[in-house]
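One chain of protein is taken out of this complex; the other chains stay put.
And now, chain A:
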């Protein structure tokens, strides 16, 4: 960036267009682009150019040189802000000058100091405001997430179905779509299914904490296990990014949703185990195959895939049995004293409801 020797005819804030013009030929292209970009507001700013020369401009010049923000868009925003502030400062100085004259007549030195104090306070406020608005527009910008939600319904449906089909080609790195819409919707669906499972018997135990637990469990699993797997993948030199990991794991929850949706309605233990193995196994195989295709080395592949498979399958097991016990408790209280006394072994369901549900399941199986 050109240092102090700057011809005074140039406006002090380092306008990209004019900076390019003042510099060497290599700066010409961005300079021209900057000039083109600044073409529209140049008319507004043109009026200030005359005012920027002289004593005030030197101070502003140093300020500009300290700033080395990379993005030219930020520069434009900053330039605009600085122009606005300088305009305000000009006005303030003009008023202050007039005020000073008046005050000076009456109050002498005191009036001058009051004006200066106010000016300094104003400047501090402007600087603070500028920094805050810059930070806000950088970080609280929702557009950061926009590319991850750029999907069509057909794509989402295709990916959902693909998440159950293990790939065969593991020597070639498989493509993972880095989108967040599908996984996010699947996590919310899982929360809804958990709630449904907790309330199938028409009685609520503790509505509030169950809801919080469901949301916390699902989101905690999705975000926590993804981060953990990403960390492991980093250790094992796997080629996968965080968003891809989130996406992969999120789509793996599709199998969980199906399994839980079916088995929360039909309390049939063998049915659950079959679903657990088949559906859970398929989605695990797919995730494992994709990860294997992106990792080199047998030990690393084993570590990554073993951990993922274990966590995935165990989560499904946990979801079924943790909330199944809650349902058992409800069924217990519903049936009342007419039931023959039975052993309260964990995971045994009462005989009568078992028979009813078994016959229901058999009837459905027969009709299918």
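Brief remarks on what is shown
Everything below uses one rule, namely that contacts are C-beta pairs under 8 Å (C-beta built on N, C-alpha and C of every residue); 3 or more make two chains touch, one makes a residue touch a chain; residues count from 1.
Rule of thumb we're sticking to: contacts and distances are computed from a predicted model.
The chain not displayed here is annotated in its UniProt record as "Protein YIPF", chosen from "Protein YIPF", "Dolichyl-phosphate-mannose--protein mannosyltransferase", "Pyruvate dehydrogenase phosphatase regulatory subunit, mitochondrial" or "Origin recognition complex subunit 4". Screening A:112, A:167 or A:185 for touch with the missing chain picks out A:185. Interface note: of A:151, A:167 or A:242, the residue touching the hidden chain in the full complex is A:151. With the whole complex as reference, residues 142, 145-146, 148-153, 156, 181, 184-185, 188-189, 191-192, 195-196, 199, 202-209, 211-212, 333 of chain A touch the missing chain.
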